[in-house]
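Every protein chain of the complex appears in place save one, which is left out.
Order of writing sets the chain letters: A, B and C. Residues in each chain are counted from 1.
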Amino acid sequence: MHTEHTIESPHERQNRHKAMEAIHVINALKEDFKSPIKSMEYFYTLFERVYCNHEPLHEGKSKIGTMCIQIPSEIIYALDGVPIRLCNGFYTDDEIGGDLMPQKSCPLVKATVGLFASDNFSDKPDITFSPTTCDQKTKAGAIIESFGHTIIDVGFPRTKESEASRAYWRESVKGFAVELSKFQGKKLTRTNLENSIKKVGYAQSLYHKLTEFRKHQAVPILGVDMFLVTNAFFFDKIDDWIRAVENLVAELEQRSSEGVHVAGKASPRIVYTGSPPIFPNYKIPLIIEQSDAIIVADETCSSNRMFNDMVAVDEWNLYDMIDSISDKYLKACTCPIFTQNDDRIRRIIQLVRSYSGDGVIYQAFAGCQVYEMEQRSVLAAMEREGIPILYIESDYSPSQQGQLTTRVEAFVESLKNRKRMKK
Amino acid sequence: MNYFVGIDIGSTAIKISVADENKNLVGHKISASGSMFYKYAQEALSDLLRELGIDEKEVVYTVATGYGRKLFKEADENISEITANAIGAQQAAKEHGNIKTIINIGGQDSKAISLDAEGNVVNFAMNDRCAAGTGKFLDVVAMNLEIGVDELSDYHFKSKGTPLSISSTCAVFAESEIIGLLGNNHSVEDIVSGVHYSIAKRIVKLVKRVGVKENVYFDGGPALNDGLVNAIENELGHKIFVPDYPQITTSYGAAVLACDAFNSESVN
Amino acid sequence: MKEGLSKVLLVMAMVIMHGALPIFADDFLWIDESKKKSCCKGADKESGSKEFVIKIGSLEESTKVRDLNNTIVYIRDMDHVVTELNVSGGKISFTPEHKGGYRLYAEQNEVQNGVLQVHLSSVRIHNKEGNISQSLLKEIRGKTNDSHYDNVPLVQLPFELIMERPIRRHHINCCLYSGDIAPFKLYYKGKEQKNIPLRVSMESGWNATIKPDEEGMVSFEIPRSTYATTEKEKKHSEKMIVEASYDVNESGVYKGESYQSIHYVMTLPLSFGASPLEYESKVLGFATAIGVMLVFSLGLYYNRRKKRKTPKEIYFDEE
Partner (left out) sequence: MTKNKFSLRRAVNNMNLVRFRFWFQIVAFALIVYGGYIGLDLGNKLPTFACVFNGEGTGGKCYVGELQHDLKHPLEGFIGFAGYAFLISLGMFAVWFWALNKGWCGFVCPLGTMQDWLTMAREKSRIRFSEYSWANRKKIKSIKYILLILLLLLPVMIANSVFGLPKLPNGLSMPFCDICPGRMMIPAFTGHFNQFYIDFSSKTDLVMTTLGMIITGLFLVGSFIKKRFFCYFCPMAALQYVFSKPALLKLYKDGDKCTRCGDCYRACDMDILEIADDVKTKNMVTEDCTLCLKCIAACPEEGCLEANFMGATIFESTKEGFVLRMAMDQHKESHAH
């Protein structure tokens, strides 16, 4: 007879769905590629713990949600909060958020809104700061607020060349610091800000060490693994992350001295740019690396853009530290929300040069206008530079896996015989 | 005594059920279908009647349903399995309360039927073009995992880790994916629960097309599999009613209809 | 001490006596530039030659001596190499070869009613030009031994008046300024004489007689008030003559004329400018600087306080 079983609550069902999405990607990362890296285990288990078992990491700490990487994490660490980046890659949340957002809007924002709407956090942020970067994220703040979360907007300028926009951003960051320190009931002092700048800076320098290995001919680490590592920085404890990345650097050092190459000899080296691949939405990167190419560098805000520029302080006093922090987040940023963004094109070309990339894959989320609008200028620039580029539009839904795979494989094969012809 | 026979000639199995004048189920028989399903049907019917001790003549009205309904000439009447299923389900779940949504997973298809207040079929959706989310898929999975179809339910509830989602939507590719998962020594339990949940998701999507009304009823061969039932319940978010013999409801429906048809005929 | 005293009395007597003789009192000799000295006159620089004249009499009504036949002129350069110079037509002209300090001496002997009048004078010349190749070496050496105040007596002169390094109360250390204390020493045949008084007279008319102090150092402060009157530019430089005389009862014959005693008279023509202390006010200088600093920093402080309006309750702890 039909024995009695408990039925999952909607919350549990959502957790299970997300767990199934997550485990699928983690297994793909673990199993689909050759010569797996031992010290990546920490990251696989971390993601499994957080996204499959929904284990909260920051018990008892005050969690500060940030809607975008432009909120200075140095200030959050200084006021001993924990920054939780709320960019979300789950298709489950995307569907939930989809009902609250217009049809053709960015899946990442839909997922974040879905996350807030379903209040499905393993580490629920006590307060959330939302910089007015791209339109949809800015407007999502209001929607999220209607679900009873406290959202504080931080004004972010859309130009970065003029003196006024830089002064505006500096004031915004100061305003943010005041809001946060009022919320935390702690004061921002010279010592705690200095320590947090140095800690985050050290974490970034570790990232730079990792990227150093990817410049060699024998690339010891996969692009998707790198995405996972940088993605872990979104929510992990910074000290654990630093220790894990230090072991990773040591292992990569050893692997690259042995000349371990995680991809095939002829596999083309890809520079990945466009909308950020947030776990578990590694659909395109996985397809790329499964079709025998290797992502050697990326220009995305979930990875390179977040780690590339470190805070440079001239005078280690509070006034200069805060200004240096705010300059770091504004000036070097190549986010497409800016009116002029030739920086990004130069950065992509520079990445292709210094990582000897064979081609660029430009992935834009369906509904993310800023990346879609910049597609023409980037393609034109690549044309001028003679760098092959593939533009893909995708979203979080697991469907059209097949079409995407065929398009990527076609591009990868075209790169391969370009390489052969060149020889 | 007058008896009424409902015979459901399905793709994988032939289900026969006999009902008496006041429409309660007297007996039923399930036998494998096959290329010569017509002969099998005849034999199965005569065996069942012999078992129940009913004389051939007492069978006053026979209704055939299922794919092969048109080929079974002896039937007095044949009706589509949608209506047969609807009537059968209501009949089976009489005490449970009048059901509004019926989910049926057959051997090679899955149906979702929505009823109005009086129990007439208002809307229905069917997936018969693709094997995923059907009984056949479960058989294939069980065969690949080298376990019996009936053991699937136990494996489902024994799964500790996260169910491994089967991404490919098509049963054939799913097969290669499962073999791949086995190769990376994932536990059979996780695979089974993953399969159940992928089927459950498809079914819930199907049902949502017709609109989920309260009192959901689930039948068809796979309904025997408690793991699958639990998966669907989790996906839907509320309990669903599964009759004692979920396989034969459609044929029971046909029998009930035979009885109604006979009564209405004899009246005029 | 007593012996010194008697000497002083003797001199006093002489002075009074001299005072009486108009010719004698004013009749001392000194060397002067023939052209108006101006620091960088083009022409003078070209030829590089210097011209001097010997003048007799006090600053006001100095007359040029016409015949200089019995005048001996010595030039001493930085290496103390002394060269005699012949005098022609009332003008001493010579071309200093190297860059640096030279000293020009003039000696004129004359017998007047039984007394050998030995008129001596010396003046320092600083040559800016001179050929470049040699001058660096000379100049370096000049910097070390020929300081402005070369206090080595000239052997050829029996009696010499030398100015020592003045004591200054301002920063400019190239020339003499009012307010400086100028010490002098007198040598007779190379030996220092301790008790010879000096007579000083200035263009502005100020004159005085100065007695040597105990160690025999004769010094006096160049008076500052002399400038109250001149309307000219404050930095106008002025001439003064320091003169000392010494009598020795020796007899001898000079150019056929016999004499019983020798009267040495030595003059040092000097020029000095107004001391910067007169026209510079350090106090005001500091006051202005500090005043400006105060005003500027207050302005900055006010501006900052006004500008730092947002965010108001700053939660920074500037610790």
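We adopt the following convention: a residue touches a chain if its C-beta (ideal position, glycine included) is under 8 Å from a C-beta of that chain, and two chains touch if they have at least 3 such contacts.
Computed from a prediction, not measured in an experiment: that's the story for all the values here.
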item	value
Displayed chains contacted by the hidden chain, counting the whole assembly	A, C
Chain not shown: contacting residue from A:4, A:59 or A:314	A:314
Contacting the left-out chain in the complete assembly, out of C:84, C:213 or C:280	C:280
Residue, one of A:34, A:158, A:182 or A:208, that touches the chain absent here	A:208
Subunit A, residues in touch with the chain not shown (by the definition above)	161, 163, 190, 197-199, 201-202, 204-205, 208, 212, 253, 256-257, 308-320, 323-324, 327-328, 331-332, 334, 343, 346-347, 349-350, 353-354
Residue ranges of subunit C at the interface with the undisplayed chain	42, 170-171, 173, 233-235, 274, 276, 279-282, 284-286, 288-293, 296-297, 300, 304, 318
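Just so it is clear, only the chains that are shown with their structure count from here on.
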item	value
Farthest-lying chain, centroid of Cα atoms versus that of subunit A	C
Central chain (distance from its CA mean to the mean of all protein CA atoms)	A
Mean-CA-position distance for subunit C and subunit B (Å)	133
Between subunit B and subunit A, distance of the C-alpha-averaged centres to the nearest whole Å	47
Junction residues of subunit C - those touching two or more other chains	none
For subunit A, residues that touch 2 or more chains besides their own	none
Residue numbers on subunit B that touch subunit A, as the complex places them	157, 161-165, 167, 181, 184, 186, 194, 197, 226, 229-230, 233-235, 237-239, 242, 244
Touch list for subunit A against partner subunit B, complex	1-3, 5, 7-10, 12-13, 16, 19-24, 27, 30-31, 52, 398, 401
